[in-house]
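Missing here is one protein chain; the remaining ones are kept as they sit in the complex.
On to chain A.
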Amino acid sequence: MAVKLSANYSKKLGLPGFSSHSFSASVEVELTDLSQVEAQCQKLYQLLQQSVDHEIQQVGFVPGEFYGINAVDQSGNNGHRTQHANCHTNGHAQNGSGRGYNVNGHSRASNGNGGGERWNCTDGQRGFILRLVNEHNLDKQEVEDLARQFFGTGVRELNKMQASQLLDELLAKVGQPRQTRHRRQPSSSQPQPAVAS
């Protein structure tokens, strides 16, 4: 009776700017009997790994940090990168206060270019996250996973509040916890010893 052995090897690697690429290869061989399984597994694993490793070194197109911004700018910003040109709405209703004042003073691009290549937080936050990743050799996939664990969304999709929280986590991770203490004010206007709020 012929025995079929299927082997699959896949690898996913992180790339700059929170990109990643993956490649997998699989083969199926027929064996004459079960005693060949162990040796064949060893052989196939080596073969597949070498093949995948060889190919995955070709990274192909890697989007730059500002990938997609030109497309946004063409829609009305003359191709010049403005301070918040890389922000998009992330599907949140931007109703602000309901009386028409601009959310955060940051006019966000909302041209429907929601390919996920732009960052939803501020330029400063994006720069800070990237700097921490580079300076401390953080694994980008781990950072991405952290964002997903906390917010259920990728780093680029984080809003400003979430990006700030992620930065707190990253700073703590690299041993530079952000100073979040603030002078707490009395919780009542009645005269009493200072209490914390």
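Keep in mind that, in the parts below, contacts are C-beta pairs under 8 Å (C-beta built on N, C-alpha and C of every residue); 3 or more make two chains touch, one makes a residue touch a chain; residues count from 1.
Everything that follows uses one rule, which is that contacts and distances are computed from a predicted model.
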The complex's invisible chain, by UniProt name, from "Carbohydrate ABC transporter permease", "Aspartyl/glutamyl-tRNA(Asn/Gln) amidotransferase subunit C", "Putative RecB family exonuclease" or "AIM24 family protein": "Putative RecB family exonuclease"
Touching the absent chain when the full complex is considered, from A:Lys11, A:Lys160 or A:Lys173: A:Lys160
Residue ranges of chain A at the interface with the undisplayed chain: 89-90, 92-99, 101-106, 108, 149-150, 159-162, 164-165, 168, 178, 180-197
